[in-house]
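Remarks on the structure that follows.
Only one protein chain is missing; all other protein chains are in place.
When the chains are written out, they are named A, B and C in that same order, and each has its own residue count from 1.
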Amino acid sequence: MMIIMHPGATKQQVAHVIEHIEAHNLSAHVIEGVEQTVIGAVGESHTVSTDVFETLPGVQTVQRISQPYKLASRQFHPHDSVFPIDGFSVGGEEIAIIAGPCSVEGRTQLLEIAQAVREAGANALRGGAFKPRTSPYAFQGLGEEGLEYLAEARELTGMPVVAEIMAVSQVEIMVKYVDVMQIGARNMQNFNLLRAVGETRTPVLLKRGLSATVEELLMAAEYILSGGNTRVMLCERGIRTFETATRNTTDINAIPVLKSLTHLPVILDPSHSTGHAAYVSAIAKAAIAAGADGLIVEAHQDPAHAMSDGKQSLTPEAFAKMVSQVKSVAEAVGRRVAVPLAHRERG
Amino acid sequence: MMIIMHPGATKQQVAHVIEHIEAHNLSAHVIEGVEQTVIGAVGESHTVSTDVFETLPGVQTVQRISQPYKLASRQFHPHDSVFPIDGFSVGGEEIAIIAGPCSVEGRTQLLEIAQAVREAGANALRGGAFKPRTSPYAFQGLGEEGLEYLAEARELTGMPVVAEIMAVSQVEIMVKYVDVMQIGARNMQNFNLLRAVGETRTPVLLKRGLSATVEELLMAAEYILSGGNTRVMLCERGIRTFETATRNTTDINAIPVLKSLTHLPVILDPSHSTGHAAYVSAIAKAAIAAGADGLIVEAHQDPAHAMSDGKQSLTPEAFAKMVSQVKSVAEAVGRRVAVPLAHRERG
Amino acid sequence: MMIIMHPGATKQQVAHVIEHIEAHNLSAHVIEGVEQTVIGAVGESHTVSTDVFETLPGVQTVQRISQPYKLASRQFHPHDSVFPIDGFSVGGEEIAIIAGPCSVEGRTQLLEIAQAVREAGANALRGGAFKPRTSPYAFQGLGEEGLEYLAEARELTGMPVVAEIMAVSQVEIMVKYVDVMQIGARNMQNFNLLRAVGETRTPVLLKRGLSATVEELLMAAEYILSGGNTRVMLCERGIRTFETATRNTTDINAIPVLKSLTHLPVILDPSHSTGHAAYVSAIAKAAIAAGADGLIVEAHQDPAHAMSDGKQSLTPEAFAKMVSQVKSVAEAVGRRVAVPLAHRERG
Partner (left out) sequence: MMIIMHPGATKQQVAHVIEHIEAHNLSAHVIEGVEQTVIGAVGESHTVSTDVFETLPGVQTVQRISQPYKLASRQFHPHDSVFPIDGFSVGGEEIAIIAGPCSVEGRTQLLEIAQAVREAGANALRGGAFKPRTSPYAFQGLGEEGLEYLAEARELTGMPVVAEIMAVSQVEIMVKYVDVMQIGARNMQNFNLLRAVGETRTPVLLKRGLSATVEELLMAAEYILSGGNTRVMLCERGIRTFETATRNTTDINAIPVLKSLTHLPVILDPSHSTGHAAYVSAIAKAAIAAGADGLIVEAHQDPAHAMSDGKQSLTPEAFAKMVSQVKSVAEAVGRRVAVPLAHRERG
């Protein structure tokens, strides 16, 4: 930790900072510059908050040198985390494609689209049973009924299922029904929820918040990991910027940045990150070209009549075309799209 | 709702959109422009999602004309909502000043600072018992013990207390101990939590999310109001932008914008919106000059040793100076800072 | 143009708006909604500013339906613009790769790196002679001397050269020396400069401003096109957001968005859009996968001693590796990297 003193800081103020540093069992190293003094605090500073020094008289700013996360860091875990999820694996050579409707709208709708995306090459099924909606007047999901349909779709297709968890009270039911629990963007810093899923052993798909930095995403993952749940995959889903031509701005830079900072698998959601079906395929290909480990994509058999997010949902035909193009790009960068479980079994 | 067709949309596509409009019991009005056709959908469109039309063939975009919120809207409730909260009132002529430490750190700390801010002119006491922290390794609050100290501080000073609620499971205990439940910025779209506090009759201080639009803040308030809890005050606490000179960017425009769109009281948190004690007073004055109904400010008897947010906390002396300056500005704009309950009683 | 009236607008106010619409030779179409009235203004509204109506009494907002740009629009020019630039072409099937140092630092430096990037597969050479620098104390470029070296490098390698123009007074000299004039991000809305390059017939590489929307970029292109210079290529180079892990945020969405809105070629600058050499190759591949027509990349024979932007410059080896990977991705999406002129001639 580096403590940068104000240009006019007195010797007493510097001495006072040094006392504080030593009181935290760290050692102090002073560099007197031409205009300003900088004091390094060396030792196990990981659990010491920068707040402790920022408020001392004469201090201008405090900069942490080492990363505030450990369990999520590649520094302490150099090799990629690869983990199997009932039929597919994430984080290794294979690209995982998770697809399905925004919301589970009914039994027929779900079973139909599940079969369609499996045929087109999906490895896992997504579908929301509890829906976070900006308006209290909008469709809020089918709840447990939706989870039952997801379980039935898994039976039918052999694909593991991914669904969003919105509250601590849903942990028990989610663990029972789904293979992967998704933490949505709006809940990325719902710390109680992060702790709760951290205590389960069900894999977690953690979406980046609309205005969360890459570091905050890794700190959110750290909450889950610190509970002992090691199977966390991170998901870039677009950030909020001034640009209104698309629903969000895909932060494609986050893919190589995350791959360098963490060992956890990183996937991208081109449906939310663009908000328009017309742009999904281009961004899906870009994600794989940039090094993403997978995709999560919204698909619906009849987007015009979807109860939510129809605008950004692909038809089964468009989805199949996207998978085919993604396969080519994956090969161009030395990877391959995972073969769905059901196909393997047949083969 | 206006449905804007693509330049090349066919007559059949226009007819198809009209059918859809009528199927939702709305009437369609077609305007054929030189390049593009626009179709107005008139009627009770409030509960119809724009999604329904955005995905129809030939549609370019759909624009909602009327506001998506009703209960929070000044349009349907032209007069300011003014509500009493055990000893002070918000939303009327008087300016409310809520002050106290970021976290309740212990009994002595809280009682001391509570008395200090009351003496300096605060109307209510803030203090966190459950703390949302970016790092799982940081101090997470004293929990119920903290709430007990808050209750004791209320007894001692006569000031109502404000504390943050982080989870649905805390509703019961919060209702028991506090006068105002705060929903923090990171939970502004934790819809389960919004619904839960909406079912209580305890006043709510709803903070704007880091990257939430004014409209999303009003929709979050709508969730609470739709549960029947009418005492919601909104709080601007800075948004996330590219500027790093301050912790957040105070969106001062949001004050007059919110006052024009909603009847709910609007307050500002200059501690979080700047992140530096040195700027708090200037922004507190600006808020009142711009029309805010109150302030929530962090104060600590020894910011250098605060367990959280010391950097942005005022000392009792600095807080007293701020209150004195805020009083002058309040008078300059035809308002006055509320006299604390205890003072009134004595007087 | 749609004029949306306030909920409480009077009949007189509606009538007054209609008069204004007709005074501009447009026809008015009124839709009376349940809460609000909307008035469509139909006709040649392209040259009528929305300002004209926004300030009339009773008007809430005005929304333009048709695009404010014409010459840049794909609507009026459905086919891709493909234009040859002395040895390579942009906008067609072939991917163009422009590479070279941030600044021309000297004769030897430039000739060396020019040959190196040509060997590695570059189609054109970039290099700055006039440098926009945040600090008045930083290296500002070699000026005309730099342009002379660029001309010499063109002779030597056969590659056309691209350099930034910073001021109207430089037009004459730039036209004399370079094949493509670059307008930098900070000058994207330097309208005098846009008009000046629009009057030349030298191709222009127009970079998107740090906080410019896609629509503003197209309006800037419209300035150049309206002067009669039709050879404008657009360049995404990262936008400014809250994320600080990279220098800028690559708006990868802008690639498919621009390709759908305009017929002009679209390239991407992964050096500026990431700011770190380590991420350049990943983002270069993503750009091509997303549909970009080319790349502009910073390369330097000794980045550690570059006079500017060394941090984001590739070594010749890293650049060669990037080109090889980009070739694979280009093929995967049905395109190919253009063969440098000199290679063709030899072949």
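We take it that contacts are C-beta pairs under 8 Å (C-beta built on N, C-alpha and C of every residue); 3 or more make two chains touch, one makes a residue touch a chain.
Note that the structure is a prediction, hence the values are computed from the model and not measured.
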item: Residue touching the undisplayed chain, where the options are B:13, B:202 or B:241; value: B:241
item: Residue of C:222, C:251 or C:269 touching the missing chain in the full complex; value: C:222
item: Selected residue (touches chain absent from view) among C:190, C:229, C:246 or C:301; value: C:190
item: Missing-partner contacts on chain C, residue numbers; value: 46-47, 49, 51-52, 54-57, 68, 132-139, 166-169, 186-187, 189-192, 195, 209-211, 216, 219, 222-223, 226, 240, 303-311, 313
item: Touch residues of chain B, complete complex, unshown partner; value: 211, 213-215, 239, 241-246, 249-257, 260, 273-274, 278-279, 282-283, 285-291, 325, 328-329, 331-333
item: Missing-partner contacts on chain A, residue numbers; value: 2, 4, 7, 29, 31-36, 38, 40, 42-45, 63, 65-66, 75, 211, 240-242, 244
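The working rule: only the chains that are shown with their structure count from here on.
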item: Fitting chain B to chain C on CA atoms, where both chains share a sequence, rotation angle to nearest 5 degrees; value: 180
item: Per-chain Cα centre nearest the global Cα centre, belonging to chain; value: A
item: Distance between chain centroids, defined by C-alpha means - chain A, chain C (Å); value: 31
item: Chain centre separation in whole Å, for chain C relative to chain B (CA means); value: 40
item: Chain centre separation in whole Å, for chain B relative to chain A (CA means); value: 27
item: Of all residues in chain B, the ones touching two or more other chains; value: 211, 240
